[in-house]
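Comments concern the structure below.
A single protein chain has been omitted from the complex, and every remaining protein chain is retained in its original position.
All chains are identified by letter, namely A, B and C, in their written order; residue positions are counted from 1 within each chain.
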Amino acid sequence: MKNEIHEECGVFGIYSPDGIDVASACYYGLYALQHRGQESCGIAVNDKGVIHCYKNVGLVNEVFTKEAMSEIGTGCMAIAHARYGTAGTYPRRNAQPLVVNHIKGTMALAHNGALTNATELREKLELGGSIFHTTSDTEVITHEIIQARLTSASIEEAVSRMMDVVEGAYSLVIMSPKKLIAVRDKYGFRPLCMGTIGQSTVFASESCALDSIGATFVRDIKPGEIVIVDKNGVRSDESHVGIRPKSSCVFEYIYFARPDSVIDGSSVHIARQRAGSFLALEHPVHADVVVGVPDSGIDAAVGYARQSGIPYGIGFIKNKYIGRTFIQPVQADREDKVRIKLNPVSAVVSGKRVVLVDDSIVRGTTSAIIVKLLRDAGAAEVHVRISCPPFTHPCYFGTDIDSCDRLIACRHTLDEIRDIIGADSLGFLSCENVRHLCDNTTGFCDGCFTGDYPCPPPEHPEKNRFERKIMEDDI
Amino acid sequence: MKNEIHEECGVFGIYSPDGIDVASACYYGLYALQHRGQESCGIAVNDKGVIHCYKNVGLVNEVFTKEAMSEIGTGCMAIAHARYGTAGTYPRRNAQPLVVNHIKGTMALAHNGALTNATELREKLELGGSIFHTTSDTEVITHEIIQARLTSASIEEAVSRMMDVVEGAYSLVIMSPKKLIAVRDKYGFRPLCMGTIGQSTVFASESCALDSIGATFVRDIKPGEIVIVDKNGVRSDESHVGIRPKSSCVFEYIYFARPDSVIDGSSVHIARQRAGSFLALEHPVHADVVVGVPDSGIDAAVGYARQSGIPYGIGFIKNKYIGRTFIQPVQADREDKVRIKLNPVSAVVSGKRVVLVDDSIVRGTTSAIIVKLLRDAGAAEVHVRISCPPFTHPCYFGTDIDSCDRLIACRHTLDEIRDIIGADSLGFLSCENVRHLCDNTTGFCDGCFTGDYPCPPPEHPEKNRFERKIMEDDI
Amino acid sequence: MKNEIHEECGVFGIYSPDGIDVASACYYGLYALQHRGQESCGIAVNDKGVIHCYKNVGLVNEVFTKEAMSEIGTGCMAIAHARYGTAGTYPRRNAQPLVVNHIKGTMALAHNGALTNATELREKLELGGSIFHTTSDTEVITHEIIQARLTSASIEEAVSRMMDVVEGAYSLVIMSPKKLIAVRDKYGFRPLCMGTIGQSTVFASESCALDSIGATFVRDIKPGEIVIVDKNGVRSDESHVGIRPKSSCVFEYIYFARPDSVIDGSSVHIARQRAGSFLALEHPVHADVVVGVPDSGIDAAVGYARQSGIPYGIGFIKNKYIGRTFIQPVQADREDKVRIKLNPVSAVVSGKRVVLVDDSIVRGTTSAIIVKLLRDAGAAEVHVRISCPPFTHPCYFGTDIDSCDRLIACRHTLDEIRDIIGADSLGFLSCENVRHLCDNTTGFCDGCFTGDYPCPPPEHPEKNRFERKIMEDDI
Partner (left out) sequence: MKNEIHEECGVFGIYSPDGIDVASACYYGLYALQHRGQESCGIAVNDKGVIHCYKNVGLVNEVFTKEAMSEIGTGCMAIAHARYGTAGTYPRRNAQPLVVNHIKGTMALAHNGALTNATELREKLELGGSIFHTTSDTEVITHEIIQARLTSASIEEAVSRMMDVVEGAYSLVIMSPKKLIAVRDKYGFRPLCMGTIGQSTVFASESCALDSIGATFVRDIKPGEIVIVDKNGVRSDESHVGIRPKSSCVFEYIYFARPDSVIDGSSVHIARQRAGSFLALEHPVHADVVVGVPDSGIDAAVGYARQSGIPYGIGFIKNKYIGRTFIQPVQADREDKVRIKLNPVSAVVSGKRVVLVDDSIVRGTTSAIIVKLLRDAGAAEVHVRISCPPFTHPCYFGTDIDSCDRLIACRHTLDEIRDIIGADSLGFLSCENVRHLCDNTTGFCDGCFTGDYPCPPPEHPEKNRFERKIMEDDI
């Protein structure tokens, strides 16, 4: 319903010495990670050192037809990627995994995150004659690894040297002819965990992807850690571990991750429910029913209801048959477009004072419509509670929480926002309590709420997308 | 998740004297009724007496591409149909609406329900030389109307005469060159309601389809009523009203209908929540959390939690990115197939005594897997509560609740079922309380629980599908 | 290139007691008959009396994907149909084979031709309460057979009685639960032949379809003959043979049929080559090269060259990669559209006096463009020779040679046509010589050239398509 904030990716990798169908494992792993990226997806399979890759724009079940699955075949390891990219960045060309050939063989790479010094690194590489096929910062990582590989004894040494120069957010799975490697940046911005099934080792952005293939969760990859899997087993390079303070994205818990995932030791569902409880404490209200906006506001609504003692109710029915080819009504206004997919349950809200819990307000447009749907369905009062603080700063670490002029909280006071969305009252979770959503209360990046970034943002963020128009060439 | 019981259809119709895009209205109406039939769908548009129809197997958003929408064009009225048909009954050939030409012009018809004397009527028609293009009983209705039309002054008179001979369940929308007609059988087995938007009149199986196009609910069609819409407005033929006791399907409230629909004056969501409350009263248990099986067990779970005071929790995350082309894991067992789409939230159930609320048990297979998923996720106890009585008799009125040998409750005691599904305790809603789910407490068909059918079942139900193998012809 | 005249259908049928894959045989048979109908196609397979049918708009290789082939399965007999229907006649609904159920079982039917008394028969049937699902006259045949079947001892007797009342052109293949039947109307308007492969019996509109599956040609079906195949072998009912003069369509030889077919004992290619020879004798000219318009003018061009002694040349290259999804240039004029697909070979025609042979002129538009292409490529003179007489009358027997106002020869003299198409000279084959294209010189229908029809044309041809607009119903 929201389509306002997007995680930029989910990654998955599997190394199987015991004959698991690694391509199918990737398929189901990606399917479990689909919420992290619905624009394009891809799977690369390593069959005795030869890598077959298939990727395209679309959802997993659209891109990976039986024909596509048979085209990639199978092998002893594979990596996969689901991607969301901001509009206009050539989704087809930027689909991942990236597969490249170099002097030492072939390499495939999938990336979740965003670099902060990609522009500088790319310019330096281009001055050395490097060619780029995409506009994504992921290709910069690839080049840095391959450059380092020329003078490294192994691919993992090259990866380690890449980590010396690349700054920002990156959770990576990398496949060389004989090794599968998982890497998490020094801050641990984006999640990455490890599991096992039989003798196979699995990496995934979230633990729900391990569950989906029946794998057992082992542990999270540490910020700065490199984990290498090959025929000799699993080993870890911790040379970059601990040199930066852990700063994992708190908004993963609030919005991006799936509630059944456990990230860095904390359950996403519990974190969201706790957000609802805090909200009930911070912003109590006399009301008859608590409803959540499906699907992302449900968990916090349950938490609000439990804490407040106000009954939890099912306020909306979301049509679940939506597909890529659904025809949007052209003549209809934005309200009609929402109502086709989200219908209030009058019997629950009619004549009631309603607490409406949602996870965030970005521009405010959708919130205003949802409040209006409730009032049209007979709600006597609508009290909006948001399970995170207002967005006031852009995110540079792998999401599209964007420049201030598109964030309602940058330009309006709380009272103005309440009036814009038509609510009787409005409450956001405080920055203070956001830090208490997880069992561990430190080690988070909350820059989008506070402007306090764990590492310097890009110098020229506007150039960061590598999309230049007219070139200096050809004068 | 369940895919065990299916409603056989949803119907929709619109008459627009004021230029609404009737084809688009059907598209969004069908989309809202998609839960009633996912096998095939179709739309027939009447453009100044010429009917253009497009139908195919698939979901609404798959069948109705932009090309298909432009093929049907637009006009001043239209009818639409979403269908589920039991396996093997030629889904492509049996897709609706049926469009036929006869001496007085053309007619389109969409049907929700099942006849009890179709075999006899069809045999009689065939002996008169009639030809059938489908294996559905809907075509029998068509023939009866057209036969009656030969000696009737109007199409509505022909419909009325059809009602004298056809027995069983039928909610129909019918389109002649100049009229739109809605009909509900004398018992009112299946729902059918009427709404308006501007000067247009709309009919739909459920009120949620009116909501989806912004129409206002006016009233339910009465059992036995014929409503006719043409350029002179809306009028009603009540000559068949009241001659049979109202016997609307109680399982619509428990399972088939969408919670945001209101049927015959009662909210489906409230009925389900009430079922949960009754369950808590009939089958109390000491437990820590109440969870529902998504999506159909959620409402009753909320009701159980409220009544019992045990906290409501979100026990499962359902993957919502499933599509028609999703590749089922071939090697996996049935448990894996369920887990790919439904993952328990360990943080909610681990170490807890769980009340698991679902809407029904048919064969028991899926229930057993879901109980096991909860135990694997750490649940200490699993108490299953079912928001309807056990199925003990087949349904002949438009659902596929089938012969006894496929119903677990026909062959096993309650204790056996509890053991088969692996629950610590098991409780079904009583037949007594099923009658109290709605505001009105009489007028329901609960034959699938009791064997008390409001009208005689078919004499030869096994012949009812018109699928004969080797024919007597050609000796 | 031409797309101006269309045959309306090709039919195919196979009965295999020895395990041939009848569905595949139909596929390749249809593929060989594709030139007779490119709008829709279908295959119906009889598996022990149960008929599975799949049909859709599109070419054989588009409609029959692997999924579609697996949907129809296989059996011991099958029939198939490729169709061209005039614009606007609901191609999807009118696709064949028709499959119907009746009191004696099931029946599938495929039809090539057009009836002359369909309107009268249909009205009579409708007055008896019959319902029609299509707007094609084929359904009338179906009803007449089924009506007769009620009082006939066998399906073949019912077919025979249908032949007593149905008038016009029809080559049919019919499948009952246990029999395959081939029928050719009393005049033999459309071709139909029989072959064998192993113990299997095959029927096809043209012998080239027998060749394509490796079957051996046995004989043509006689005008008025009914051939029945079942487990007892092949037998013939000749009760309608010889009661009307044979009147097979001469334009099959000139345009419709494939050159490698042999129809009623005469080679199509030889007939066309002979047309070229007659043309050279009737309309000699001093020239340097004879070229044909691909593909249908090539055979006659070779004949003209041989007879005249003027060298034959390859004047045009036709792009063979055209597909259904080819995007027509929107901005371009009609000339550009032709040139994209048909390019003159300058080296052959530049500076030369060219004889351009084509098979027909309908409206003249395409001919004018082709003459211009030759002149632009440097042709010094262009002498157009047409291998049939001018069309002056509509055809009522299964082609779309239409009403006079769309036939250039109805409204213009020979000299005017020559000027309109921009030729230096123009010659048509005479009606006299058209009769000498085949080895047998009598027994042809040449009504489109002469207006002499072998049977009365329809009384109300304009009503013949069963497409009525506003109906009398509903007053």
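Everything that follows uses one rule, which is that a contact is a pair of C-beta atoms (placed from the backbone, for glycine too) under 8 Å apart; a residue touches a chain by one contact, two chains touch by 3 or more.
Everything numeric in this text was worked out from a predicted model, so none of it was measured.
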Chain not shown, its touching partners among those shown: A, C
From A:130, A:365, A:392 or A:430, residue that would touch the chain that is not displayed: A:130
Selected from A:155, A:254, A:317 or A:356 as touching the chain missing from the view: A:155
Touch criterion as defined above, residue of A:65, A:106 or A:196 at the omitted chain: A:106
Hidden partner chain, touching residue among C:74, C:147, C:212 or C:308: C:212
For chain A, residues in touch with the removed chain: 48-50, 53-54, 90, 92-93, 99-106, 123, 126-133, 135, 142-143, 146-147, 150, 154-155, 176-179, 230, 466-474
Contact footprint on chain C, counting only the chain that is left out: 21, 24, 27-28, 31-32, 34-35, 38, 59-62, 64-66, 69, 208, 211-212, 214, 258-260, 262, 267, 269-270, 295, 298-299, 302, 305-306, 311-314, 316-317, 319-327, 329, 331, 336, 339-340, 343-348
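Criterion: only the chains that are shown with their structure count from here on.
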Interface numbering overlap (same over half, different under half) for chain B and chain C: same
Most central chain, Cα average position: B
Euclidean distance of C-alpha centroids - chain A vs chain C, Å: 60
Intercentroid distance (Cα basis), chain B paired with chain A, Å: 38
Whole-Å separation of chain centres (CA-atom averages), chain B against chain C: 46
Interface hub residues of chain A, defined as touching at least two other chains: none
